[in-house]
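Handing you a structure now.
Yeah, one chain of the complex is gone here, protein chain that is, but the others are all in their spots.
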Amino acid sequence: MAEQKQIFGTYLFGAEAAQKGYALNNMCFTFNDKANRDAFLADPEGYCRKYGLNEEQIKAVLAKDVIGLLKAGGNIYYLAKLTGIYGLNMQDIGAIQTGMTVDQFKAKLVAAGK
Amino acid sequence: MAEQKQIFGTYLFGAEAAQKGYALNNMCFTFNDKANRDAFLADPEGYCRKYGLNEEQIKAVLAKDVIGLLKAGGNIYYLAKLTGIYGLNMQDIGAIQTGMTVDQFKAKLVAAGK
Amino acid sequence: MARIIGSMSASHVPAVGNAIARGLQEDPYWKPFFDGFTPAQKWLAEVKPDVAVVFSNDHGLNFFLDKMPIFAIGAAPSYPSADEGWGIPVNDPWPGIPPLSWHIANHVVEEEFDPVICQQMLIDHAVCLPMACFFEDCGRNKGYRPVKIVPVGINTVQFPMPSLKRCFEFGRAIGRAIESYPEDLKVVLIGTGGLSHQLEGERAGHLNKKFDTYCMDCIAGDPSPLLGLSNVDLVEQAGTAGLEFMNWMTMRGALLGEVREVTRTYHIPISNTAAAVQVLEQLPRLAAAAE
Partner (left out) sequence: MARIIGSMSASHVPAVGNAIARGLQEDPYWKPFFDGFTPAQKWLAEVKPDVAVVFSNDHGLNFFLDKMPIFAIGAAPSYPSADEGWGIPVNDPWPGIPPLSWHIANHVVEEEFDPVICQQMLIDHAVCLPMACFFEDCGRNKGYRPVKIVPVGINTVQFPMPSLKRCFEFGRAIGRAIESYPEDLKVVLIGTGGLSHQLEGERAGHLNKKFDTYCMDCIAGDPSPLLGLSNVDLVEQAGTAGLEFMNWMTMRGALLGEVREVTRTYHIPISNTAAAVQVLEQLPRLAAAAE
């Protein structure tokens, strides 16, 4: 129901994504612990497989492909813990997803305040 | 609110008991695992202390004092896991709490069906 | 569209698990209890449901007091059971039907209910044992799973609890959700728990045949006289564990049309409990008459 209205570039996280992305989000949930973040960094693909991610999800994780992660059922509240491991802040993520440079993305934010 | 009406021999599990009995019920919750049941049996008092039970609760646990456990905040849904460890079934528990023999308690149940 | 064909309610008692495991169905103590399911089994063989929506309460397996829901809806692909601490055999998992679970969840939240949505959920004897009694071959034939399930959990463990009226209305919203599900499915409702019993306190062993009969009459006929009953009144009449009748009321709420009582049995005691079985068939009706 909530998923019926299409909004450009926007992924509503409901029934479909919640099921599809369960393993991916569950893995990200473990990143609340530093030991798990370290284990991930030591062997990203192995860590993904341990948590039962599918190939689409693993590929997106390894490529830091945020849009791919969303399409694979990722929820930003959990994904943010993954991108944090990669040292990416929210402007970096914004730039990746919108195809801008980080400076362009930041300028866009500032412009919205005018 | 729910606790205002007094019913003979009846312990409503609400705000007060839920706080008072938290550690006790939490210990009982661990008894869903056989390894924990075994650990309890190997050292009941030590197990109680590990889970932070207070003296009133520890005394009631060691004495198999069901009424004492209720007064100490125990919830029957969790306490039943403790009494199960002691090999007591629900008629045994009923007899203990009502001061009857097990046969008397069973007869009381049967009589209610007439 | 999915269609609710009726409801089946039954008491649940852990000891039933041992009786099934030890094949005590013909034992004099157990026979009156298990015989109560025979007419229900016959009805099931006729109506052949695809899905069971099962209303029950957790007994300290899936939820703890750290985070205690009022209502919970299972949305898992599979519902495993687990050791509950009493040495009763662990049942095989029951398959879920996540699209229907989510449909129900979306619908009831829109109707202003606030259930916890559980993509992982352990089911305990309150689900597994009535299922094994109604779907008899499940107890004997491991892995036989003739229906998919949607477990609906109701808090009977800790006050505050939802009122019988709130439970009934929650059931109504679930009924409307099911009947608006686009797939052609036959859905049976199962309510478990109760009837009167009290395990703890100096009043342990409290049973109330008269009140239970009244409750079953209301379930079969007009449930509205029960809507004004407070939970504390319910405890007074039916004992603390009689609060599990909330599961029956939620189930009854989901029956949106007229019903016919197919069977009813009532027997005291199984363990400390008044053991009842009741089956209602929802009568055919015009779709437009649905609320």
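We just call them A, B and C in the order they show up, numbering each chain from 1.
As a working rule, a residue touches a chain if its C-beta (ideal position, glycine included) is under 8 Å from a C-beta of that chain, and two chains touch if they have at least 3 such contacts.
Fair warning: this is a prediction, and the values are worked out from it, not measured in the lab.
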Chain not shown, its touching partners among those shown: A, B, C
Residue among C:113, C:181 or C:245 that touches the chain left out of view: C:113
Option from C:52, C:65, C:262 or C:275 whose C-beta touches the chain left out: C:65
Absent chain, residues of chain A that touch it: 1-5, 7-15, 18, 22, 25-26, 28-29, 31-34, 37, 66-67, 70, 75-81, 84-85, 89-91, 93-94, 97-98, 105, 108-110, 112-113
Residues in chain B touching the chain absent from view: 1-2, 14-15, 18-19, 22
Hidden partner interface residues of chain C, rising order: 63, 65-72, 105-106, 109-110, 112-121, 158-163, 166, 169
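To be clear about the criterion, only the chains that are shown with their structure count from here on.
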Distance between chain centroids, defined by C-alpha means - chain A, chain B (Å): 47
Mean-CA-position distance for chain C and chain A (Å): 40
In chain C, residues with contacts to at least two other chains: none
For chain B, residues contacting two or more additional chains: none
